[in-house]
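This report concerns only the one structure given below.
Left out: one protein chain. Kept in place: all the others.
Order of writing sets the chain letters: A and B. Residues in each chain are counted from 1.
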Amino acid sequence: MNGHSTLALHEDRLFPPDALQRAIARRLYAQVANLPIVSPHGHTDPGWFAGNAPFANATELLLVPDHYVFRMLYSQGVALDALGIPRSDGTRAAVEPHAAWRLFAENFHLFRGTPSSLWLNHVFHDIFGLRVRLEAGSADHYYDRITGALQTPQFRPRALFERFNIEVIATTESPLDPLQQHAAIRDSGWSGRVITAYRPDPVVDPEHEQFPEALQRFGEITGEDVHTWPGYLRAHRRRRAFFASMGATSTDHGHPSAATADLSEAQARALFDKVVRGVATAADAELFRAQVLTEMAAMSLDDGLVMQLHPGCFRNHNLGLFERYGRDKGADIPLRTEYVHALKPLLDRFGNEPGFKLILFTLDESAYSRELAPLAGHYPSLFLGPAWWFHDAPEGMWRFREQTLASGGFYNTVGFNDDTRAFLSIPARHDVARRVDCAFLAKLVAEHRLDEDEATEVAMDLAYRLPKRAYKL
Amino acid sequence: MNGHSTLALHEDRLFPPDALQRAIARRLYAQVANLPIVSPHGHTDPGWFAGNAPFANATELLLVPDHYVFRMLYSQGVALDALGIPRSDGTRAAVEPHAAWRLFAENFHLFRGTPSSLWLNHVFHDIFGLRVRLEAGSADHYYDRITGALQTPQFRPRALFERFNIEVIATTESPLDPLQQHAAIRDSGWSGRVITAYRPDPVVDPEHEQFPEALQRFGEITGEDVHTWPGYLRAHRRRRAFFASMGATSTDHGHPSAATADLSEAQARALFDKVVRGVATAADAELFRAQVLTEMAAMSLDDGLVMQLHPGCFRNHNLGLFERYGRDKGADIPLRTEYVHALKPLLDRFGNEPGFKLILFTLDESAYSRELAPLAGHYPSLFLGPAWWFHDAPEGMWRFREQTLASGGFYNTVGFNDDTRAFLSIPARHDVARRVDCAFLAKLVAEHRLDEDEATEVAMDLAYRLPKRAYKL
Partner (left out) sequence: MNGHSTLALHEDRLFPPDALQRAIARRLYAQVANLPIVSPHGHTDPGWFAGNAPFANATELLLVPDHYVFRMLYSQGVALDALGIPRSDGTRAAVEPHAAWRLFAENFHLFRGTPSSLWLNHVFHDIFGLRVRLEAGSADHYYDRITGALQTPQFRPRALFERFNIEVIATTESPLDPLQQHAAIRDSGWSGRVITAYRPDPVVDPEHEQFPEALQRFGEITGEDVHTWPGYLRAHRRRRAFFASMGATSTDHGHPSAATADLSEAQARALFDKVVRGVATAADAELFRAQVLTEMAAMSLDDGLVMQLHPGCFRNHNLGLFERYGRDKGADIPLRTEYVHALKPLLDRFGNEPGFKLILFTLDESAYSRELAPLAGHYPSLFLGPAWWFHDAPEGMWRFREQTLASGGFYNTVGFNDDTRAFLSIPARHDVARRVDCAFLAKLVAEHRLDEDEATEVAMDLAYRLPKRAYKL
């Protein structure tokens, strides 16, 4: 590949340029670089680890499923059909994977400075051994190298899992999922720890277009009369217990807002009745989701599952794209999100319970210093999840630390989680987080706000101990 | 001027103090420092270039028209009358320009650290060759030097335009403007490229006190019956075509919010009827502005004019000042601004149109990472204008880049525009933007997130290519 620009992963990447801080950051990072990966919140496909089949090719593995990548191409005029993105009707433009990859390569400059470029270059360099930059002229070289490697045993999912030094990874499943893949993993005798997490949104959100069918199926799978409020709650309890038996230690809730409610039994029944009858207004739906969150907290107190709340996203904002290509096509847009009033009903009931843990995420960074750090720095049950989704980038991580430290400290946060379905990027993502935390700590040490031995302990806590503690792993 | 403090413009100003980053920043800046100025959005007076008459004196040129300057003096107790600021009744306190300038000089310390001081010192040093600081003791020296220079041929508007290496500058005019000055420039044979932009706010905002008269005049000037909805729309189309024929490549919309609407024809007619009859409520007015934005987008699809939206300012907040001195006296205050719901009606219609471009600005920085970068990083029609107005400062530019990079990248932004009526400050403003972008890029390079050749390309794109592409120049 002569004549091409070199691709390098500098050993000091993401460290402060200042020599003093860089030296400290290096020493801190040396202590955490090789710690096992704890990935308590993610969206990989358990079927990969159950079946251990090879991934198909570069395009199908790295481009087509990753809406964080193709959203950027789309934003600059690349048609989704030109990339072979599947449509919601099941069809797909007849595009050669090679051709789609070339289009990606030609536009790779769009990712300059973004976290996608950090992750992708890490994958290219460390996993596939590529040493030239991705660009028009190297597109075929990339495609062939990656696709070829994927056919070898070392690139099967389990081999990569082991190579990545993953101690435990959680996937996320709907209550309707029979968890057969997890059972298959367990029964296979393979030592990799792949657990599930309980994500009940499909049976919690009355505004989801498939809610009636999902609710119906929820009843069938649990044997409860889920069209009554008590039966509905029993079904959740039953399903949570099953998920826990398959390794789950947490639940996950992706709501439009952080609203919680604490209705009386009679109010809740009446509300549920409207939901079941399909006559819930938007406000009813919001209240129902809010009430279910509080019910979930009550169940967590009993079954010990850690609760996660990810509010504040307008899903499928692009109407035309949604109609043609369906969900999860890069058109989810964050919303301003309020926590102080929203969480009070739930916290009034469970905020001081020693056995309860609620991990909060946000897409509204203005809440870090104003609402989230003060809440987490007070309530024993509250912890802050890391900089999430659009903010899972060096700048976003840095703002998270800078804006939560004063009121929340380090120990009301839960370390890093990758939140990704892009399996190959997991080491890169944890590496970025570890580097940024070490860089941040190095600044504190260089400013004499922390001694280096303390910073080392914090770095190890953030990279490894806090996620294990927070998620009971 | 012995005994006075020296005024210097350090060649490394605004670069990171760290030696490694500074060296990179210098190299990047060397590539962009002398690129021509592209100024696609501004408020200079085309009459300056048409008539090419000399500017009057230091006070009339640099102090009286610049409400960013006199607002700061006013905030510390300097009366507007003491500066000779014209009142809304056309009168003006009898103040010697010399005396007003002295008052300015005595209070110049108030600007320490502000962008005004960066721009003014650049103008003083580079354009007028001043080498002592502006302060009480140097006030007369300044006044005389500047006023004297302004009488010479080299300080006439066209000479400065050429000296500033301006490739193209856009002014902003109301649809009611006959564009005679632009015609005079065109007919003069002078080679300077001064174009207009279509700013229809006076005939779009029913809450403007002169709306009825403006609408009347809009009908006269276009020959359309603008008191009917179809006639009103036809008048816009006609006027936009005329503006385009005079060089305009964009429209500009300064609204209180980012609201857009997509009413049916019947709803729009009914709404317009209320507006015309002067019975529109505040909510009607908001909805009308919202609907017109969507209509403007539809027209942009046809005539190719790039659309700019600058929402989120409470104009003329200071009641007493407004009554006495009128508009634009430094009392405009930014408001919290929502984009995700607000823009959806317009984006649902035109967001995926290849031929449509909407450039968004904000005064609410909390929207950068939460709303604007995710929107621009998805919709092909959306681009982000630079850090604007109150945020057009080194810190504001830095926050813009830091908070839009992860989701929007560099290529969904449109480079810099100066948005100013302070003609002499234009080179200073572009220089600050170029320096800050180079400093930001130098950090990425020093942290090994970008190679220097890539950073060089980005720097040139931001300074020159992206504004030309975004504004079709």
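Throughout what follows, contacts are C-beta pairs under 8 Å (C-beta built on N, C-alpha and C of every residue); 3 or more make two chains touch, one makes a residue touch a chain.
From a predicted model like this one, the values you see are computed outputs, not experimental measurements.
Decide which residue listed in A:379, A:423 or A:471 touches the omitted chain of the complex.
A:379
Based on the whole complex, identify which of B:158, B:344 or B:391 touches the chain you can't see.
Checking the options B:158, B:344 or B:391, the one contacting the hidden chain is B:391.
Hey, which of A:146, A:405, A:433 or A:473 is the one touching the hidden chain?
A:405
Among B:364, B:418 or B:454, which residue is in touch with the absent chain?
B:364
Tell me where the left-out chain touches subunit A, residue by residue.
Where subunit A meets the chain not shown: residues 16, 18, 20-21, 338, 340-341, 344, 347-348, 351-352, 354, 366, 369-371, 373-380, 382, 402-403, 405-412, 443-444, 446-451, 453-454, 457-458.
Considering the entire assembly, which residues of subunit B contact the chain that has been omitted?
Subunit B touches the missing chain through residues 5, 8-10, 12-18, 71-72, 74-77, 109-115, 117-118, 133, 314, 317-321, 330-336, 363-366, 390-396, 399.
Quick note on the criterion: only the chains that are shown with their structure count from here on.
Since subunit A and subunit B share one sequence, what rotation angle in degrees maps the C-alpha trace of one onto the other, as a multiple of 5?
120
Using CA atom averages as chain centres, what separation in Å is found between subunit A and subunit B?
For subunit A versus subunit B, the centre distance works out to 40 Å.
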